[in-house]
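As you look at this complex, bear in mind that one protein chain is not there, while each of the others sits in place.
Moving on to subunit A:
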Amino acid sequence: MGLLSDPNRRKALTGLLTRLNTPICGMPVEWLVKAMQSRGLEVFTQSFSRKLPFPDENKERYMVRGTNVYGILRAPRAPRTEALVITAPCSPGNTNNQAVALLLALAQYFRNQIYWAKDIIFLVNEHDLIGTQAWLEGYHHTNITGMEYSPLQGRAGSIQAALSLELSSDVITSLDLVLEGLNGQLPNLDLANLFYAFCQKLGVLCTIQGKLQRNDWDTAEGYTHAAQTMMLMVLKQACGRSWGDHGLFLRYHIEAASVRGINSFRHYKTDATTIGRLLEGMVRKLNNLLERLHQSYFFYLLPSLSRFVSIGYYMPAFGLLAVILLLRALDLWVHLGAPALAAVDGVTEPSSPGVLTVLTPVVISHLTGVALYLLPVHLQEMAVEHFPVSETEAVVLTAIAIYTAGLALPHNTQRLLSGEGTEQGWKVLKLTALLYLAVLLGCTALINFSLGFILAVTLVPITASITPHMPKALYAVVMVLLSPAFTILYCVFIYQELIEAPVSVSEGWMLFLSVISQGILDHALYGSLVYPLLALFIYPCWLMFWNILFWN
């Protein structure tokens, strides 16, 4: 006895799928409300609106207004203290046009079972991540992103786990698991293991990062494949955006994962019934949990679905990189502390330049960082008036302009310091900058390991070895090529290579610009920390090292 073993239900599901195959403008709120009510759920709606700081060219939206519809299946005999969420984003056009049907079929099946101990919330959200954010903020009574939403009329208790479905065709060849969430947060590894176990049990092909598993993991090709999968996960985690609707749940300590159906050119297809059985199995397992998932790792990297790299393996690699900075700082400290040997004949060197000479480059670098953070969004109207660009282009190009303008700074701050360029001066500045970078990278790696690691790999070698006594032109070029902006550019190209869709230079450049605009939007809409971290902390730190290179 399983889902849809009843032929009537199978017919109803096929009918639903056919009806939903037709494109719908906007979301059919009344129809959804009626459909859910007829299945015995308590249905509520929530309307929300948000004005983006600048138009989003990828999704072509600026002023977003929408409605979320959710139905609560009350557990028949349990107190209403815990809940599970199954969500299907309702996007315009053909993306994700089958998931809502599957959701409704599941709701109908679940309604007839008596073993539910937690309430199940079936959420259909509009405008994907923005809708999910509005719903979560309404559910938890917070308002961290400045969204306007109507308060939720119905609630179901503390949410223990969530699953997000994305299904664009009624038959699929494989299911893709998406784990990376906002700010690189990952759900408990148990959730990924649960999904993989069910896929194997039902004979469904499952993938991670869009790549299939290989069994020959001890050969060179297998190893390369696994390394590529892991690199993809690192890149996706580092960019800090939520790669599925589940990503926003993680912030509220709700374990969540996204399941995406992929229809490629294989002979063996799986139909919606099997997917339904898989999801039913997963939800039943989650229903039986006595406590939130916490037994397995929260910090891991997946080279494949059956193997993982835990934090105990990858953190020492990062630790060793950070130790380089600390050792360099210690070396500088010892050099600064050793008494000046030139003071033999009583001619003493001028005493240490004091805090003020170091303070000026630090303050100016940080002010540039603040300008990089605030000005692109605030000056977009002025930029659009004077230049023939759209708002999005104005924001991105302003950011790049401020970033490049920062490179001209050393020539100006030197004049401000009125010739205080002593040997001691740059050493003190480098000591401060090295310690600052070490602490910054450490804190970043704790929250988002991939971001911290990528920044460490590109920044540590050059910053540890930089001094004003090197050939300035060569090292200036190297420093610019290893700066945070170029790191993003390389990551874009590497990512495209890894997903087997390599791009040409001009396409890569356009992708890079869209990545920057997405980063700024993610920060404004969902509170992603990558853009403020790079603009307010990493970029000023890099500028301080740039100052040291041009110290005269």
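One rule holds for everything that comes next: a contact is a pair of C-beta atoms (placed from the backbone, for glycine too) under 8 Å apart; a residue touches a chain by one contact, two chains touch by 3 or more; residues count from 1.
One rule holds for everything that comes next: contacts and distances are computed from a predicted model.
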Any idea which of "Phosphatidylinositol glycan anchor biosynthesis, class U", "Prefoldin subunit 5 isoform X2", "Phosphatidate cytidylyltransferase" or "Beta-adaptin-like protein" UniProt assigns to the chain that's been left out? "Phosphatidylinositol glycan anchor biosynthesis, class U"
Contact with the hidden chain, among A:K51, A:R80, A:K201 or A:H253, goes to A:H253
Out of A:A117, A:L435, A:V457 or A:L489, only one touches the absent chain, namely A:L435
The listed residue (A:F44, A:Y62, A:F308 or A:W333) that touches the chain absent from the view is A:W333
Hidden-chain contact residue, picked from the options A:Y223, A:F299, A:Y475 or A:Y490: A:F299
Tell me where the left-out chain touches subunit A, residue by residue. 185, 250-251, 253, 292, 294, 298-299, 326, 329-330, 333, 435, 438-440, 442-443, 446-447
